[in-house]
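One protein chain omitted, others in place.
Letters A, B and C mark the chains in the order given here, with residues in each chain numbered from 1 onward.
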Amino acid sequence: MNGLESLYQELMLDHSKNPVGFGLPEGDPAAGEGQSHQLNPVCGDEITLRLGVTDGKIDGLHWEGHGCVVSQASASMLADLVEEDAPSPDELAELIAKFREALRSRGAIPLDAEVFGDAAALSGVSKFSARVKCAMLGWVAAEDALRQATQAE
Amino acid sequence: MNGLESLYQELMLDHSKNPVGFGLPEGDPAAGEGQSHQLNPVCGDEITLRLGVTDGKIDGLHWEGHGCVVSQASASMLADLVEEDAPSPDELAELIAKFREALRSRGAIPLDAEVFGDAAALSGVSKFSARVKCAMLGWVAAEDALRQATQAE
Amino acid sequence: MHAAPLDVDRIRADFPILGESVDGRPLAYLDSAATSQRPRQVIDAELEFVTRRNAAVHRGAHTLAALATDAFEDARAIVARFVGADEEQLVWTHGATEGLNLIAHSIEDASAQGVERFRLGPGDEIVTTEAEHHANLLPWQWLARRTGATLRHLPVLDDGRLDLDAAAAIIGPRTRLLTFAHVGNVLGIVNPVAELVALAHRHDALVVLDACQSVPHLPVDFPALDVDFAVFSGHKLLGPNAVGGLYGKAELLDALPPFLLGGSMITTVTLETAEFLPAPQRFEAGTQPVSQAVGLAAAAQYLDALDMDAVFAHEAHLGARLLDGLRGLPGIRLLGDADAPRVGLAAFDVEGVHAHDVGQFLDSRGIAVRVGHHCAQPLHRRFGITSTTRASSYVYTTDAEVDRFLEAVAEVRGFFGLGGGAAA
Partner (left out) sequence: MHAAPLDVDRIRADFPILGESVDGRPLAYLDSAATSQRPRQVIDAELEFVTRRNAAVHRGAHTLAALATDAFEDARAIVARFVGADEEQLVWTHGATEGLNLIAHSIEDASAQGVERFRLGPGDEIVTTEAEHHANLLPWQWLARRTGATLRHLPVLDDGRLDLDAAAAIIGPRTRLLTFAHVGNVLGIVNPVAELVALAHRHDALVVLDACQSVPHLPVDFPALDVDFAVFSGHKLLGPNAVGGLYGKAELLDALPPFLLGGSMITTVTLETAEFLPAPQRFEAGTQPVSQAVGLAAAAQYLDALDMDAVFAHEAHLGARLLDGLRGLPGIRLLGDADAPRVGLAAFDVEGVHAHDVGQFLDSRGIAVRVGHHCAQPLHRRFGITSTTRASSYVYTTDAEVDRFLEAVAEVRGFFGLGGGAAA
């Protein structure tokens, strides 16, 4: 697998073409929900992400945005992970922290597929330091939205 | 003659100890006179020089100031030269221009003793580019004073 | 004028970094508009200075300080001559960004002090263009905010040229200052300086030229162009980072108050006030980029030896090759498609593929290009997109590299599962 293919794995191209959780609900976020808009100033990529917390579980993660394959696939994989595992707020916060650590490790820390699901395919990004921000965009939005949702609780 | 002695020739030390033309007359410059104050910002050396033009000859060049051996000796040598040769304004302007050219030549153009008198001992300065400004100080003041004196004429 | 064409193979041998490879493929560096690479001659000039003559300049009487000062001032003379200027008209800066901020800040301070020549206030207009680099936009937004003047923008035509009809309408008696790029860093087109200068000077407006992308690529003579101020950066010109030049007409530089304040630009300082040296020293506060200036002078000499007419011919040739090649590819939209004089630079959108992904794909082929908004968000917005891919050449760029680039661009859409190119 050469550098390019380790970055753009099939799974990633699929997610970018058929993104999970794409499309924000109408109207403003309700109480107990958080919404965050993140922008990568280098390329203009944007993601707006909303989530809520119901019965101690993350609920209804939706997002919209435009940008490169990495940023769009990564947000989609996050939405997929949340949909599958329905983590608690603390679990999600921990997932995001671990994801950041792995991505910033310059290839030293791989993402475990058991834990990260499809998002484990993003391991390859960590060797491309210029792309780490792309992969983080949706996750930073989720972190910020989560903070709002749980503060509001 | 090593570098230091080619710079600080006996004649120069003499001029700096017993400067020619030192001491400004009382009162403001009269009509037909010019006076200029020059400062070397690097070291704070200062020279104030006054001269007049009478019957088409430079007359009464006086100066005051403080500074290094080079700046003080050079002003004294200029005063000496003017006293001896009583040049016309044009001749003085030309002397100053030639002096500047020689000093900026980085050692390439020597000063002719026939023309510059004692000031020819300043030839050595041109190899010390940091000191060229010192040697020029009095001559720049004379140039400026001359311009005033001849404008006023 | 017919200069001998560049001997690119011989030139390439002077640039150590061009021998690098990426993922096992030889590097094709097509990002020179962002920063150029440096030849041995520049590297060695700086090295020789640092290992044999390094000292504080204009400050010491010792031999090393004198050698350093001579090297620094000789460098000023060489670089000034390279842009047609006298030594006293060349102020060292750390780059074009600092130069443009210097002009804006010094004008603001002059205006605040009531210096008539530079007075700006409500009703006065500062004119820039839609195509500027942020470095030639934000300082003027700031100046407008601080003085109450209005900022206006010359529009860009669909083909990338400045709209001169609109310019004639916008530039008028209220215009106090006009600023624009000689060559745009996204469009690559050489703008018509003479026409714009004539429009501005008819109304006594000052003209500032952002010559960042022109000085490296074409013969430039600021006095002949009759601009009032101009800026450029060393690192785009085969020179070191952190050094650049600000050109100004002598009487304007003398009338402007200083910007950065500190050592080596004063005559007399008391606890309460300070008096300043004449230009250029007045604008050179603190320890200067000395070894970098020496390196930049070596770069100017290197380009002089190549002959700037030959450099421009080479750039124009590569620019045409880039344009022709990209025009022939499906799903490619060029920014600045005009048949106008241009350097070797093309920015474009690949339909359906984000610029980041285009750049990544090219990188895997060893081809270094820049992706993003290239510090020109308003221009991208003008064309309805947020980012583009940009290829840019310089004296060491070969036809073969341009062709490698074009072949790879042809494959991009296929790789990302869209039509119009062979799969990888």
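Just so it is clear, contacts are C-beta pairs under 8 Å (C-beta built on N, C-alpha and C of every residue); 3 or more make two chains touch, one makes a residue touch a chain.
Fair warning: this is a prediction, and the values are worked out from it, not measured in the lab.
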item: Contact residue for the chain not shown (choose from B:V70, B:L111, B:M136 or B:A149); value: B:V70
item: Candidate in contact with the missing chain, chosen from C:E20, C:D204, C:E351 or C:D399; value: C:E20
item: Residues in chain B touching the chain absent from view; value: 2-4, 7-8, 13, 17, 42-45, 66-71, 128, 131, 134
item: Touch list for chain C against the chain that is not drawn; value: 16-17, 20, 22-23, 27, 29, 31, 34-35, 37-38, 43, 47, 50-52, 54-56, 59-65, 94-98, 100-101, 105, 109, 112, 130, 133-135, 137-139, 141-142, 146, 151, 153, 233, 235, 240-243, 259-264, 266, 268-274, 285-292, 356, 359-360, 362-363, 367-372, 375, 377-378, 381
item: Absent-chain interface as seen on chain A, which is shown; value: 39, 41-42, 106, 128-131
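By definition in this document, only the chains that are shown with their structure count from here on.
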item: Whole-Å separation of chain centres (CA-atom averages), chain A against chain C; value: 38
item: Distance from chain B to chain A - Cα centre to Cα centre, in angstrom; value: 77
item: Cα-centroid distance, chain B relative to chain C, in whole angstrom; value: 45
